[in-house]
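Please read through the structure below; I'll follow up with questions.
With one protein chain held back, the other chains of the complex are shown just where they sit.
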Amino acid sequence: MANSIGEQFRVTSFGESHGPAIGVVIDGIPAGIEVDEKFIQSMLEKRKPGQSAITTQRKEDDFFEIVSGVFEGKSTGAPICFIILNLDQQSKDYSALKNIYRPGHADYTYQKKYGIRDYNGGGRSSARITAGWVAAGALAMLYLKKVSNIQIEAIVSSVYNIALPKPYDQYNWGSIENPVRCPDKVTAEKMEALIEEMKQTKDSVGGTIACRILNTPVGLGEPVFNKLNADLAHAMLNINAVKGIQFGSGFESAQLKGSENNDTIDGNTNHDGGITGGISNGRPIEFELAFKPASSIGRPQNMLNTDGSIESINIEGRHDPCVLPRAIAIVEAMAAIVTADHFMRNLKFVQ
Amino acid sequence: MANSIGEQFRVTSFGESHGPAIGVVIDGIPAGIEVDEKFIQSMLEKRKPGQSAITTQRKEDDFFEIVSGVFEGKSTGAPICFIILNLDQQSKDYSALKNIYRPGHADYTYQKKYGIRDYNGGGRSSARITAGWVAAGALAMLYLKKVSNIQIEAIVSSVYNIALPKPYDQYNWGSIENPVRCPDKVTAEKMEALIEEMKQTKDSVGGTIACRILNTPVGLGEPVFNKLNADLAHAMLNINAVKGIQFGSGFESAQLKGSENNDTIDGNTNHDGGITGGISNGRPIEFELAFKPASSIGRPQNMLNTDGSIESINIEGRHDPCVLPRAIAIVEAMAAIVTADHFMRNLKFVQ
Amino acid sequence: MANSIGEQFRVTSFGESHGPAIGVVIDGIPAGIEVDEKFIQSMLEKRKPGQSAITTQRKEDDFFEIVSGVFEGKSTGAPICFIILNLDQQSKDYSALKNIYRPGHADYTYQKKYGIRDYNGGGRSSARITAGWVAAGALAMLYLKKVSNIQIEAIVSSVYNIALPKPYDQYNWGSIENPVRCPDKVTAEKMEALIEEMKQTKDSVGGTIACRILNTPVGLGEPVFNKLNADLAHAMLNINAVKGIQFGSGFESAQLKGSENNDTIDGNTNHDGGITGGISNGRPIEFELAFKPASSIGRPQNMLNTDGSIESINIEGRHDPCVLPRAIAIVEAMAAIVTADHFMRNLKFVQ
Partner (left out) sequence: MANSIGEQFRVTSFGESHGPAIGVVIDGIPAGIEVDEKFIQSMLEKRKPGQSAITTQRKEDDFFEIVSGVFEGKSTGAPICFIILNLDQQSKDYSALKNIYRPGHADYTYQKKYGIRDYNGGGRSSARITAGWVAAGALAMLYLKKVSNIQIEAIVSSVYNIALPKPYDQYNWGSIENPVRCPDKVTAEKMEALIEEMKQTKDSVGGTIACRILNTPVGLGEPVFNKLNADLAHAMLNINAVKGIQFGSGFESAQLKGSENNDTIDGNTNHDGGITGGISNGRPIEFELAFKPASSIGRPQNMLNTDGSIESINIEGRHDPCVLPRAIAIVEAMAAIVTADHFMRNLKFVQ
C-alpha cells in the first residue's frame, strides 16, 4: 500500500502538513522493547526546523505522543501509534498557492492524479510527514539496540561543489557538533558559509549524504527480490528530494575492471559496500545519496496556473536553503526501519 | 516475500541455475491480453548467452513454455506460469567450487545465511534466474501495449571509461543494431573493442545503462512509500551487479542550485527525470544504472575456502567480459514490471 | 500484518481500551469520496455502549475525529486516520485484574504470547477496538454508495434458544426499531425479555447474526485464495466472540443431496449464498455468524492466577448480557470493508 513500508517491521504513515496531526502506526514490534521517549525525541530534534541558523526559521516543536502499544514504558506487541500535533497549522494563509503549481513540488502531479489537493504547506507531499518516519526509525533503533550491536550513522558528504575529502572512514562520524553535520570541521565551515550565502541570495543547494550501517551480521537481505540493497534503495528514494543512490563504489565501480573491483579477502576494500548478492557480508554497509536542491526558493519563478496560464511568482516563506543537515535524521531513520525489518525476517534462518 | 515483486502485477520467481528449470508465476494479469509468444521469445533472445562474440559463449537456448493462465492465446485472469528448462544442467562439473567462496559472488553470504548452498553455477544467486524476469517483463510490455502507449527503452551509456556523449536523447534508441546496444556507432565500436580486449585478457568491465519510459500518463506512483522512483530503484537494485541508480540529473543535481535545477515549464529541461513527488509528471522517465564489472574473471584470485584457508584459484569457464549488452533486456523487463504494476494501481483513481 | 486487513482498501487498527485513544488508518480510498461525518457517527452510535436498557450501562461517547486524508469534506487519496478518544480511561481501577486470567478472555493467551499485558479493560483485546473498525466500515459504505448500489444489512437471527422463524427474507431488514435489532416484533420481544433476565441473573447469552449483501455485481472475489467467502469469513472470525460462519445453506447443505442443493436457474433458491466458486454470482450474498455468550459475567468463577493458583472471583462491572444487538454494526462494517476491497480489486477486470 502507498503509505506503508516494511514487511515484518511495518510502518504506516498518515497526516498532512497542516491537518491536526501527523503520525505513524508501527506494526510488528515485539513485546518487551523499552520505548525510550527521550531518545525518540532527540531524533526528532535532529530533524526539526529552526534548529540552527542555516535551517528554515519556521518553528515546529515536534513533540510526539504515544497513543498505543506501550504499557509501563515497554512495547506490548500491539501496534505502536505515535502522533505529532501540527501546532501551528493555522498560522499561515496558503490560499495564494491554491491555483498555482510550484516547480519541483508535487502540486501538479497530485492534482492530476487525485483531482483534489490539500495545498496548505504541501499537504500530504510535505517533508513534514517525515517527522513521523523519524519517530518510527528511532523505535527501530531501540529494537536493534536491544537485539544487536548494529549502529547506523549518516553524514553530509557534500554540499553543492564542496565535497568532504575521501575516504570518509578517516573521520569520526559519531560526534558531529557543527550544524551542517559534516564530520570534517574545515569542510563543514565552508559548507555552512555557502548555505548562509544561499539564504541571503534566496536560493538553495543540493548535496550528498553518506550512510553506513555497522556491525550487521552476515545474512541480512532476502534474494532475489528483497535484496538488502534493493530495500534500502526503495526506502531512501522515498525521501523527498533524493534523486540517486549508490552502494560501495557505486558509479565508480562502473569504471573499474573486475580485477580491480572484486573485494579482497583481507577486508581492506569494500567496493561492494557490505552487500554481496543482496545479503549483508559482514563489512560495513555503505551507501551515498544524491539530494536535489530544495525546490522552494524565494525568487520569482515561472509557474503554471491551474487555469493553464503562466505566472512569475515569488513564493514567500521561511525555506530551507539546504535540507541536508536536517535530512540526516531521516536517512538514519529509514535505514533503521529497513535494517530492523530484515533483522526480523532473518530470524527464522538462524534458529 | 523474498521471491515476489509487485503489488497488483506480481511476479514470483523460482528456480536455480542448474536445477531442472527456472520460471515465474505472474499474478494479477487481467483476462483478455494476447500472449504473443514470439515477442516474449524475442526478449529472451536479447538476454540469452552466446548471442554475439562479446558475450559469454555458453549456449543456453532459453525457450520458454506456458504452463498456465493462457487459453487460446489469451490470458484468462488466472496466474500465468512460464518455465524455461535448464537444458544443459548436467554439462559441467562444479564440484571444484563446492568448498570455495568466489569473490564478488553470493557464495559466502548464502552459505552463512542459509547454512547450505547449491554451488552449481551459482544456484539461486545466478543471473540465469533473470531469464524468468525477462519473460515476465515481456508480458508486462504486452499488457502495457494493450492499455497504453507506454514505451520502454534502455541503452548502454558507458563501458568502463568509454562514455556515450550526452545528451542521450540525440540518439535513436529504438533500432540499435550493434552487439553492445549503444546507440552511437562510433562509441559502440570503441566499447566493442574494449570488451574484446577484456575477453583476451580474461578480465571484465562494468558500465552504465540508461533507461527511459515514454508516454506515461501523469499519475503513476503512490506517495508516500511507493513512489514510482522508489519502486523503480527497488526493482533495479535487485538486478545482479547493479550498484547504483540516479533519476534525471541525479548526482549532478546534488551539485546544482535550486534556481538551476527546478524544471522549467516549457518542458525543455528534465532534471527531475519525469517524476515529481514520486509521481510521473508526463515528461520522459529517465534513470541510469551503475553496473559493477562481472565478478567472474578467468584469472587467479585469492579466495576464501570453506575451511577458512585462502587459496589462489582460477575459475575456468566461459564468462561474460561485460554483462551490459545482455542486461539491457533485464532492465527493460524490470521497468515494465514496475510500470505495469503502477498502471494497475492507478486505475482506481481515474474512474 | 497483525493489525491490518484488506489489500486495496486496507484498514490498520491501533489502540487499547484504556489508552488515550483508539483509531484506524484507512489506505487505498480513492480521492473525491464525500466523507459524511454524520453517517459515520450514526454507525458508531449503533455500536456504542449504553444505547438501550439491554446493553451495558457503561457510558462511552465514541465521538470520532478526522486526523488526515480529508480536505474540504472529501477524501484526497491520502490515508484517512480516524481517532476516537477514550474519554473515561481513568474512571476505573483494574488493578484487581492484574494477576488474574479471566475465563474466555484473551488474558492468558496474551500474557503467554507477549510476556506483558495491558490488563486495563482488556487492553488491546477489548471489543472497544471495534469502534475503529465501525468507523472504517462506515467509510467503506460511503465509497460503495458512490460507486455502486451495494447494500449491506445485518439482523439478529437468534438469541440463545429463541430463533427468528425462517425464511429471513420475509422480514423488512431495513427499518428495525427495537433494541435487539431482530426484524420480527414478536421474536424481538421474547429476545429482549430473555436478555433482561440474563441481566438480572448476572449471566449472558450468545446467538446468531445474519448478514446479507445486496446488489453486488457478478464478479467480486478472487479465486483461488481470496475467494469472496474466504475473505468474508476471515473478516468475521476476527470479530470478538464469533465462533462460526456459514454461507447460504451452510451446515444444512451438508445434509443435502446434490440434486437438492444445486441452485435452480430461476433464482428461487440460494443455497450457495450468492457466491459460486468464490465469486459473487449476482444473487444476495447471505451468511450467518455464531456468537458465543459474552465471557464477562457477574458471577463468581474459578480463575487461574498468574502465580498458578486458582481463585473464585466475581468480576464486577457493567457487562453486556448479550453482545449481539451492538455487534450488528461491527458485522455490517466488516462486510463493507471486504466488499469495498473486492470491488476495487475487481476494477481491472472490467475496463
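For clarity, chains are labelled A, B and C in written order, and residue numbers in each chain start from 1.
Just so it is clear, a residue touches a chain if its C-beta (ideal position, glycine included) is under 8 Å from a C-beta of that chain, and two chains touch if they have at least 3 such contacts.
Please read all numbers here as calculations on a predicted model, not as lab measurements.
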Identify the visible chains that the left-out chain touches across the whole complex. A, B, C
Sole touch to the unshown chain from B:G77, B:G121, B:G298 or B:P321: residue B:G77
Touching the absent chain when the full complex is considered, from C:M43, C:I152, C:M191 or C:V205: C:V205
Contacts of chain C with the absent chain, listed as residue ranges: 1-5, 7, 11, 13, 103-106, 108-110, 112-115, 124-125, 129, 158, 160-161, 198, 203-208, 218-219, 221-227, 229-238, 240, 243-251, 253-265, 271-273, 276-282, 290-297, 299, 301-304, 310, 346, 349
Which residues does chain B use to touch the chain missing from this display? 1-4, 10, 12-16, 19-23, 25, 27-28, 31-32, 65-69, 71, 74-81, 83, 110, 113-118, 123-124
Using the document's contact rule, name the residues of chain A that touch the chain not shown here. 8, 28, 30-31, 77, 147, 344, 347-349, 351
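Quick note on the criterion: only the chains that are shown with their structure count from here on.
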Indicate which of the five shapes (line, ring, star, complete, other) describes how the chains touch one another. complete
Interchain centroid distance [CA atoms averaged], chain A/chain B, Å: 27
I'd like the Å distance between the centres of chain B and chain C, where a centre is the mean of that chain's Cα atoms. 47
Note: chain A residues in touch with at least two other chains are 1-4, 13, 110, 113-115, 124
